[in-house]
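With one protein chain withheld, the remaining protein chains of the complex are depicted in position.
A and B label the chains in the order they appear, each numbered from 1.
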Amino acid sequence: MALLEVHGLKTHFSTEEGNVRAVDGVSFHVERGEVLGIVGESGSGKSVTSLSLLRLIPSPPGRIVAGEILFESSPGKKEDLVRVSEARMRAVRGDRIAMIFQDPMTSLNPYMHVGEQLVEVLELHKKMKRPEARQKAIEMLKAVGIPAPQQRIDDHPHQLSGGMRQRVMIAMALLCEPDLLIADEPTTALDVTVQAQILELIQDRQKALGLGVILITHDLGVIAKMADRVAVMYAGRIVEEGPVDVIFEDPRHPYTIGLKSSIPRLDAVRGGTLTPIPGMPPSMARLPPGCPFHPRCAHAIARCKEVYPDEREIPAEDGRHLVRCHVEDLAAGSVAS
Amino acid sequence: MTAEPLLQVRDLKVHFAVRRGLLQRTVGTIKAVDGVSFDVAKGTTLGLVGESGCGKSTTGRALLRLVPPTSGSVRLGGIDLGALSAGDLRKQRRRMQMIFQDPYASLNPRMTILDIVAEPLGVHGLVKTPRERLEKVAHLMETVGLEPSYMRRYPHEFSGGQRQRIGIARAISLSPELVIADEPVSALDVSIQAQIVNLLTQLQSDLGLTYVFIAHDLAVVRHLSREIAVMYLGRIVERAPAEELFAHPEHPYTQALLSAIPIPDPKIERKRKRLVLVGDVPSPLDPPTGCHFHTRCPYVMDRCRVEAPALVECGEGHFAACHLEEVPALEIA
Partner (left out) sequence: MAASKPAVPAAFTLEKGSSLGRDALRRLAKNRAAVVAGVVLSALVLACILVPSLSYWRYDQADLATGPTPPSFQHWMGTDYFGRDLLARVFFGGRISFAVGLFATLVSFFIGITWGGVAGYFGGKVDAVLMRIVDVLYTVPFFIVVILLMVFFAGQEGPLFKGFKSVLSVFVAHPEDPSYFPIFQILIVFAALGGISWLTMARIVRGQVISLREQPFVEAARSIGAGHAALIFRHLLPNALGPIIVYTTLTIPEVMMIEAFLSFLGLGTQEPLSSWGLLAATGADSMDLYPWTLIFPALMLAISLFCFNFLGDGLRDALDPRIRKD
């Protein structure tokens, strides 16, 4: 049974401009020891999805209006995180499911030194006594590659560099040896050489602990490096999903294809023009009818303006390849029945 | 005979004093830019890359004199900008403009698009009548791909990509010769970045612009640049024609940079050999002695700790600042 199964998740926000359907029917699953990459741009709903998994959506104005999040917290025991009590959620957060965020400067308490924050996690979830917790924290800092952890543990976040702070976040996340790690744009705010280090660290820890990882990013390169499976999000829904090789070699959704051709690649032939996706991502408060991508889609047909496409499976080698698009053969332009 | 380059920078230094205490004593210096030299030929693009703290943004600002250089010279079309009076400098500003990184913060939220794009024209007295102003702005907006009828709207009514276009319209309004683009696409969504890069490319060929393109994303820079200079902690560590830099990087830092950039292709990613650096970028307040890079360099020697290497030619138009005779080759992919 999958470690995490999400079915039909919908998270809506009531704002000045109306009801924003930030996540509008998202379903996916993550297995133990697997990295699922969720890729999308701003407004796609990827961050809201990750916050919904841990029920961290600020409640007004947002709320989870539908769906279930089935989490296997212990072998054979499944819980629906949408329905469990807040007390249970608090027990799960940090212990069974951990999260790391984009900006470690705002996710770490600037007034507490690093050690205190790590110890707090252990005291809370594992009921450890302070000296023991401190020792474990030092070990963890070492495991994430922080030099001289006995000294660093008493530093405040602003005394550390961006890369180090992110390592501290990772340490905090892994302290209780969770089953699932959600990483929301963990390297976007970092320099590229530091990014490489952090990604290696996440990969390394993931293999060592057999973690399931949900990696959220807008960077296709990061996805290519880290993910086993990929889900592409656009305007609140997953438009394509499949094993990473398949998604990169044989993308079937015009958005995925457009994304791939618009990115400059290090190894591409120089001087070719980039093929951008025309237009702009839609306003989430005023989504177009039918498939939200149709205004920007070169292959759009009449049906696309009316009906949101259902999931369609495409035969693939090592895993299921699903896409939401009416147009079956993009080259020939024929339509799915 | 080769034409004189439009921009000539020699030994540019920008140092900031760090002051503490009631009496504002100087306790240290941040050598943000520490001896940078390069030329940019007319109509071409120099890509200036590096990570945070390397001084590329400060260099860009120093070129425009938004930040006063501590020493060194900047010549625009042969004219030494440092030797000019305030009035003359103002005139020269017409020839060089900047595109800023943050599309949200680089436009005055209380001004309409019309006012924003027309401000440079007004400052330099280039429009005489309101009608002329409207026409010029409409023309500029069309050039950058914006609907002119939106000109009475305010910045917050536009998306990031559109705002960046507005910034570009403002920058080209004076018909400058040189445009410094400071991370113009970093804050934009990936699918929009390509639109803006294409626009910049087109403008360059249509208007004969010369760019200094500052970025941290080597893949984007590669696309536009004829020549690329890599900066680390205030110094240029390598400078080469774009293709040459990617094919044969001669400085370990450049190699690490190239190695760190993930390629959107899982099969290639799995096979790549990595040069992963140890440690973080040092603080510009307290840079390492000798070669600034020595603390993270996999090939560090004793000499590197003591002596800063000079930028020497190691190929045609290819310069690298490294004591190593021959840096081991690293395949990008």
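Convention: contacts are C-beta pairs under 8 Å (C-beta built on N, C-alpha and C of every residue); 3 or more make two chains touch, one makes a residue touch a chain.
The structure displayed is predicted, hence computed values, not measured ones.
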item: Touching the absent chain when the full complex is considered, from B:P5, B:G72, B:G160 or B:G234; value: B:G160
item: Omitted-chain contact residue, chosen from B:K31, B:K56 or B:R93; value: B:R93
item: Candidates B:D11, B:E135 or B:E313 - the one touching the absent chain; value: B:E135
item: Selected from B:L174, B:V300, B:C314 or B:L330 as touching the chain missing from the view; value: B:L174
item: Residues of chain B in contact with the chain not shown; value: 24, 61, 64, 66, 90, 93-94, 97-98, 100-102, 104-113, 119-120, 123-124, 131, 134-135, 138-139, 142-143, 148-154, 156-157, 159-160, 167, 170, 174, 189, 206
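FYI, only the chains that are shown with their structure count from here on.
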item: Inter-chain centre distance, chain A versus chain B - centres from mean C-alpha coordinates, in Å; value: 32
item: Touching residues (chain side chain A, partner chain B) in the complex; value: 41-42, 147, 161-164, 191-197, 199-200, 218-225, 227, 244-245, 248, 258-260, 262-267, 270-271, 273-278, 280-281
item: Residue ranges of chain B touching chain A (in the complex, touch as defined); value: 51-52, 159, 161-162, 189-195, 197-198, 201, 216-220, 222-223, 242-243, 246, 256-269, 274, 276-277, 279-281, 332-333
